[in-house]
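For reference, the structure I am asking about is given below.
Removed from the display is one protein chain of the complex; every other protein chain stays in position.
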Amino acid sequence: MSVTVGELAALLGVPLEGDATVSIHGVAPLNRAGPGELGFLADPRYLPALRETGASAVILRAEHAAECPAPARLIADDPYLCYARAVRALFPEPPAPPGVHPSAVVGQGCTVPDSVTLGPGVVLGDGVVLGERVRIDAGCYVGDGVRIGADSWLKSRVVIQHDVIIGQRCVIDSGTVIGSDGFGYANDHGTWLKIPQLGTVRIGDDVEIGANTTVDRGALEDTVIGDGVKLDNQIQVAHNVQIGEHTAIAGCTGIAGSAKIGRHCAIGGGVGVVGHLEITDNVVITGMTFVAHPIDRPGSYSSGVPMQETARWRRNYARFRQLDDIARRLARLEKRLLADDEEV
Amino acid sequence: MSVTVGELAALLGVPLEGDATVSIHGVAPLNRAGPGELGFLADPRYLPALRETGASAVILRAEHAAECPAPARLIADDPYLCYARAVRALFPEPPAPPGVHPSAVVGQGCTVPDSVTLGPGVVLGDGVVLGERVRIDAGCYVGDGVRIGADSWLKSRVVIQHDVIIGQRCVIDSGTVIGSDGFGYANDHGTWLKIPQLGTVRIGDDVEIGANTTVDRGALEDTVIGDGVKLDNQIQVAHNVQIGEHTAIAGCTGIAGSAKIGRHCAIGGGVGVVGHLEITDNVVITGMTFVAHPIDRPGSYSSGVPMQETARWRRNYARFRQLDDIARRLARLEKRLLADDEEV
Partner (left out) sequence: MSVTVGELAALLGVPLEGDATVSIHGVAPLNRAGPGELGFLADPRYLPALRETGASAVILRAEHAAECPAPARLIADDPYLCYARAVRALFPEPPAPPGVHPSAVVGQGCTVPDSVTLGPGVVLGDGVVLGERVRIDAGCYVGDGVRIGADSWLKSRVVIQHDVIIGQRCVIDSGTVIGSDGFGYANDHGTWLKIPQLGTVRIGDDVEIGANTTVDRGALEDTVIGDGVKLDNQIQVAHNVQIGEHTAIAGCTGIAGSAKIGRHCAIGGGVGVVGHLEITDNVVITGMTFVAHPIDRPGSYSSGVPMQETARWRRNYARFRQLDDIARRLARLEKRLLADDEEV
């Protein structure tokens, strides 16, 4: 797709400086962009790259426009957001041709509109209900009674187990499993007795889930993922978890059973959230943090331990093992000196 | 399925108080249960919910029966275990209709009893031996020479690589891979030379494994998972690992090569176990702990670092980096004061 900068500015609804007739056909980082390419400056650390960019147009804040050598400048308060919109306009996802591949297996009593695309080897169980333009790529398995809203897209080899409900415009990437059994057992004199997991998973609209993530079905009630939630790859969401609207969670994070996460949270990678606790709205959790207690105030929370050279780490860590003792010894010294003071 | 409370009490072998004719068709949490539903009280924190429950019957300990407004009370020493049995009785897994889907591919020399169910797109290699009533759902791959015991169930898109042995009544959830190659390399002047992984994986009876978990085959000897082990989702079990009977491991835990874990252990989520160490029986490891040393005494072990507000965390962590220095300075002060004492 190719557009003029003038067309792009109109599409994005932002002011344009410079030559409106410049043609744009691609995007690139400022330091690599050439003729016909669009760049952006969000972080002032890249100002040196801006000053030497070969891009034909750059999205930036007004304060940086004077330093931009490109023939056209698009002025935006939030250049990264404006850039996201520009990329989406320049590179729209081509619609999949509708139709059911002959190797797909469709169960009984399914609702499959003509606008739906089912790839090779797709298997739908019985009673599956698909919305308009749902796209299910090669090798996905969709269990009995699943409902998927219009314009949602399962990439290849996704598994949706029985009775899961997925909203509209969702995207689920390859290898992800939704509706697997929760890890629920009662201990029976040393052996573990499985508790049937009777709930399901309810996923809202505009949810995006990465690759090889797992979302367990609820034990009694449902696991619930709110509208607009974004989950990265390799995340584990246990049974009965609730994730509030528009929360984003980075890869390799694990959320234990019945945890309730608020809305508009941003959770880093490798985080662990223990079960049966609540995190309020607008909470930021940095990478590799262990959320072992509820969080009832918005803000940023951490416990990821940054690395040191191994030898130094070991010395410090050895002291950590004595930390309670160190604190007691310090208190004794303080008391002793206080006593000295009083003697004086 | 619907039963009277009297029938349920007889089935569970527990005493009943109240009206034995009450009919039960479902289960629900105490605070949401209504007519025809069964609840349970295991944790006294939920006593307020008990006092207001609309459940028709509740499983609880004798000491709480007087506070229960439900028309029927089932008295159990371990209400959660009794509840698990009740749910299993009320919601039995319906047997899969036996048969081989026409799209399934069965290799040469396989043993596939008539009672087996093979779903669409299932692929069996050569020489696979399946027990009675084995159920293999859509899209599973089972490699050459695999043996699976009676009544075991592979959910959709499971991969079992060649020669793996799985016991009876096992359940393996979607996306899990058993028998992948161990991570074994010799360093050859800076490049890595793969060591063929000649062992396999042996899984006992009544083992349940969650979704997207991986269990590597052994290098020389086998990776072994004992009877009754329960593994959650997204767990990594490396080559030659041994996991003792009836140990349960929560999601996102990684176990490095040749680690040997005892029986009846409970290992939390996000735990890391280093290779070539041994953990004795009856050990509890809490979430996000790093097991860097052997454990030869039963008990509970931890190193998960609970989160703090990020600003405070950073201040404390900055001091941690000086901890060895802090300890030395403290020792100097103590010595100095001791010297003062001696002077006196």
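First chain written, first letter: the chains are A and B, and each begins at residue 1.
By our rule, a contact is a pair of C-beta atoms (placed from the backbone, for glycine too) under 8 Å apart; a residue touches a chain by one contact, two chains touch by 3 or more.
All figures in this text were calculated on a predicted structure; none of them were measured in a lab.
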item	value
Residue of B:161, B:223 or B:242 in touch with the missing chain, whole complex considered	B:161
Missing-chain contacts mapped onto subunit A	27-29, 32, 78, 80-81, 83-85, 87-88, 91, 93, 101, 103, 119-121, 137-139, 155-157, 171, 173-175, 206, 208, 210-212, 228, 230, 232-234, 246, 248, 250-252, 264, 269-270, 287-288, 304-311, 313-314, 317, 320-324, 326-327, 330, 333-334, 337
Where the missing chain touches subunit B, by residue	103, 105, 121, 123, 139, 141, 143, 157, 159, 161, 175-177, 180-181, 183, 185-188, 190-196, 198, 212-214, 216, 220-221, 234, 236, 238, 252, 254, 256, 272, 274, 284-286, 289-293, 299-303, 305-306, 308, 312, 315-316, 318-320, 322-323, 326, 329-330, 333, 336-337
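Note that only the chains that are shown with their structure count from here on.
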item	value
Subunit A and subunit B: spacing of chain centres that average the CA atoms, whole Å	26
